[in-house]
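The complex appears here minus one protein chain, its other protein chains still in place.
Chain naming follows the written order as A, B and C, and within any one chain the residues start at number 1.
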Amino acid sequence: MVAKLGVGVLGVGEMGRRHAENIRRLVPESRLVAIADAAVDRAHQVATELEIDHSFRSLEQMLGCKEIDAVLISTPDKFHSEAIEVAAAAGKDILCEKPLALNLADARRALDAVAKAGVRLQIGFMRRYDPAYESAMSRVEAGEIGDPVVFKSVGRDKDVPPLAAYQSGVNGMVFYNNTIHDFDLARWLMRDEVSEVHSYTTVAIRPEVAQYGDVVASVVNLKYEHGAIGNVESYVQAIYGYDVRTEIVGSKGSIFVGSLEKTPATFLSASGGTHILADHFLSRFADAYLAEVVDFVHNMLHDRPPWVTGEDGLRALEIAVAAENSHTRGKSCQVMANG
Amino acid sequence: MVAKLGVGVLGVGEMGRRHAENIRRLVPESRLVAIADAAVDRAHQVATELEIDHSFRSLEQMLGCKEIDAVLISTPDKFHSEAIEVAAAAGKDILCEKPLALNLADARRALDAVAKAGVRLQIGFMRRYDPAYESAMSRVEAGEIGDPVVFKSVGRDKDVPPLAAYQSGVNGMVFYNNTIHDFDLARWLMRDEVSEVHSYTTVAIRPEVAQYGDVVASVVNLKYEHGAIGNVESYVQAIYGYDVRTEIVGSKGSIFVGSLEKTPATFLSASGGTHILADHFLSRFADAYLAEVVDFVHNMLHDRPPWVTGEDGLRALEIAVAAENSHTRGKSCQVMANG
Amino acid sequence: MVAKLGVGVLGVGEMGRRHAENIRRLVPESRLVAIADAAVDRAHQVATELEIDHSFRSLEQMLGCKEIDAVLISTPDKFHSEAIEVAAAAGKDILCEKPLALNLADARRALDAVAKAGVRLQIGFMRRYDPAYESAMSRVEAGEIGDPVVFKSVGRDKDVPPLAAYQSGVNGMVFYNNTIHDFDLARWLMRDEVSEVHSYTTVAIRPEVAQYGDVVASVVNLKYEHGAIGNVESYVQAIYGYDVRTEIVGSKGSIFVGSLEKTPATFLSASGGTHILADHFLSRFADAYLAEVVDFVHNMLHDRPPWVTGEDGLRALEIAVAAENSHTRGKSCQVMANG
Partner (left out) sequence: MVAKLGVGVLGVGEMGRRHAENIRRLVPESRLVAIADAAVDRAHQVATELEIDHSFRSLEQMLGCKEIDAVLISTPDKFHSEAIEVAAAAGKDILCEKPLALNLADARRALDAVAKAGVRLQIGFMRRYDPAYESAMSRVEAGEIGDPVVFKSVGRDKDVPPLAAYQSGVNGMVFYNNTIHDFDLARWLMRDEVSEVHSYTTVAIRPEVAQYGDVVASVVNLKYEHGAIGNVESYVQAIYGYDVRTEIVGSKGSIFVGSLEKTPATFLSASGGTHILADHFLSRFADAYLAEVVDFVHNMLHDRPPWVTGEDGLRALEIAVAAENSHTRGKSCQVMANG
């Protein structure tokens, strides 16, 4: 029997727990070795449920397990870059949730650590693994839409985030935590780089989030290096559902990705026809989260580079930084490559 | 740690293999103990891939494994009822793929064996576990559509079945192998019994299947005991996709279940807007197949009766038999309860 | 200026009034000369609103207007065939609403009168003029779906018909008044003749309509001369909307016609996404009703035969008669061509 990739998962909140489950059950080429979480009880509980032996309070402790070949980082945003440095120093390959870091200095330090250690790093832009987005990209690459002209993307979360989520200070503002997915798609699907952005934001319906440097909704205009333009919208409390939709508009055709419906059922009465709407990223992108890990594991085992690189993480972060600068300064801002 | 339900899977063709994978990886309360298949090489290969120790050539051999508490039967249709008798005689609980049997005599003998042995039997009408169908049923039960008036269902498979599938003679004709799902829904969603049916069938585009007693497409009119009516259509080679849709039409409202789209992506060009269509039951009903086994395992472990019973299997079979009789005799036929 | 076709409209209920409006305003090649209605006040009122000079109590009176070249008959069903006979005897071309008649004897007498008088007769199967149905037919004729295998059609009206509509006794039961549209589509789109039918019907949710020989819902299985099969459903009080949908299922592809949505607006809230549904044939088929009259007028003016003939009216009626016979006799019935 071929060797499996031993994986340790750092951070088992909602997202990390899903990754741990996928690795444990659905990725035949991998073996879930250990779980670490600053909330060690949670680490222990997930380890028990998944029937694995090792749980730890920290990445450093977990790295003591010799069977660990790779680390999956799904801590809050703030701790990503440092965890990358630690894991890299220990010689482990890394799959890190987005964003790579919350500022460019941290990001570069993390990438340097990865380079220096000679390990590999994949960033968790899982939408690239979604079958609908993948089929869109295939057709873009096949030239079916001609030249790309306009990129549009919408990302709306369903529920009002608890105020505690802002108070904890461990996650980035909306551009780093949500819109960064769209910033990555903006590069990937258009096969071009964003050179300048302009943001408007609002806290009108929830002014109290302003004190945490965050916003409720944003629209970010995009200007590309080779002439295309775009816009990305984020809204963190849409109430009606989890709504992620993207349009790649070209000179010969266009592609729309996304749908509002959760289940294929329509309820019809004198007051109209009603659908149940998608409500969560873990259901909408269940296949993508799995495919992402399967691909990472496969590439690591077979000595291939990861598909979504640390460089991709840096580029998307640069756009997010520019979007935040535009929000803060009230004018359009250039995306500073390595700036 | 709580005991798990030890399961042996009999038959690992396309369907049984999925069941085996689900039990192995995704049903924490169960343990996949062994696999049996008349094609023993296939049994061995699946066992290897799923990393379990035991594979066998027959149910009888597999029943030698003491850790087996329950048997999942996913052989060709023809062998269902006998396998139920054997598993029951061995004191095992059973989850058997549809149909229960290919004739009423076999079906009753299987149910008698189950009753005599005091074991439990669930029939694989997995659509009842599909989130869309479940939400439909919740609303029917909540009275949202008033009295049910008309039941409609369509089941179309994508690809032309290979002639070998007919020649093997191990599966029932379309009413037993495909339409039986709709016959079950016809009872379940309308909460009433079908009392009479009328069938038209066709082999026009593939006359060679007639010699095997099968047809290419069928429409079956339904008459219910309490006044409702309905129609069920099946077509085994629709080419464009796997298309399962159901309508429950009531006095106050209606519910439609089903959708043609596989992925939420639309490709737009001067020639129109195009969707990728659903193509296979294993993807359309992936969640349902898993939920079915999770529920079976849970009920067995906790000494509860199964949800979809042998009686349900018999009732749907009675409708299929009446539909075949109508096809053969050219007139409407009564559904003979225990007839 | 080219001469226009002078048209008299007989019967200005909801349907006839729409025809009169279309002829008056939207059919440049025609001139609305007069209106007749047994309810002479209504005839007068519509004439006033449409600013034309002549209104009459009867067809006979209206035929005194020399400028009338053609008569559009939109009385209740019961009076269609006799009006055809009278108009034909007066040498007028005729556009008659469906059904041609309520029984085969009347239908044949009407067709004989038309033949004897050497006038032309078009039957109001307006769905053939609907852009969606037309595009479907173009593709069927282009061979895009291969051989037709299954025909499916649903016709549901929104509101509960008033009991007075049954008591008046002037319209045919559901097969003649509603399903006859689907019977016409069944012939036209499949390019084949229906040879046998089987009906189930229900009055369960409104037993009082039974005394008028009518039903609330029906499903009619169809058998075609060349091997295809089909099913047509009608339901006269669906509550949620006006729902007309048709599927032509072929050996290489299929075509679906119809949509539930009235306006392209979706209302999204925590309880789901809701559409406004189509509610009436005059809005769903507004374009078709107009195109039908435009085509009739054009053909009459330019000495061409009508597109949808009296023969088409007879064939659809024969299927309706067989469907009623099946309903009455409880068994499948052959469609008697000229029988």
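Throughout what follows, a contact is a pair of C-beta atoms (placed from the backbone, for glycine too) under 8 Å apart; a residue touches a chain by one contact, two chains touch by 3 or more.
The structure presented is a predicted model; accordingly, all values stated were derived computationally and were not measured.
Among the residues C:82, C:144 or C:159, only C:144 touches the chain that is left out of the figure.
Residue in contact with the omitted chain (choice from B:165, B:260, B:286 or B:301): B:260. Considering the full assembly, A:152 is the residue among A:31, A:152, A:181 or A:284 that touches the omitted chain.
Looking at A:178, A:218, A:263 or A:325, the residue that reaches the missing chain in the full complex is A:218.
Annotation for chain A: contacts to the undisplayed chain at residues 146-147, 149-150, 152, 154, 156, 196, 198-205, 216-223, 226-231, 233, 235, 237-240, 249, 251-254, 330-332. By the touch rule set out above, chain C reaches the unshown chain at residues 25-26, 28, 49, 131-133, 135-136, 139, 144-145, 252-259, 261-270, 276. Although one chain is hidden here, its contacts on chain B can still be listed: residues 239-241, 260-261, 266-277.
In this text, only the chains that are shown with their structure count from here on.
Residues touching across the chain A and chain B pair largely coincide in numbering: over half of the numbers involved belong to both copies. In terms of their C-alpha centroids, the spacing between chain A and chain B amounts to 38 Å. Shown for chain B are the residues in touch with two or more other chains, namely 252-254.
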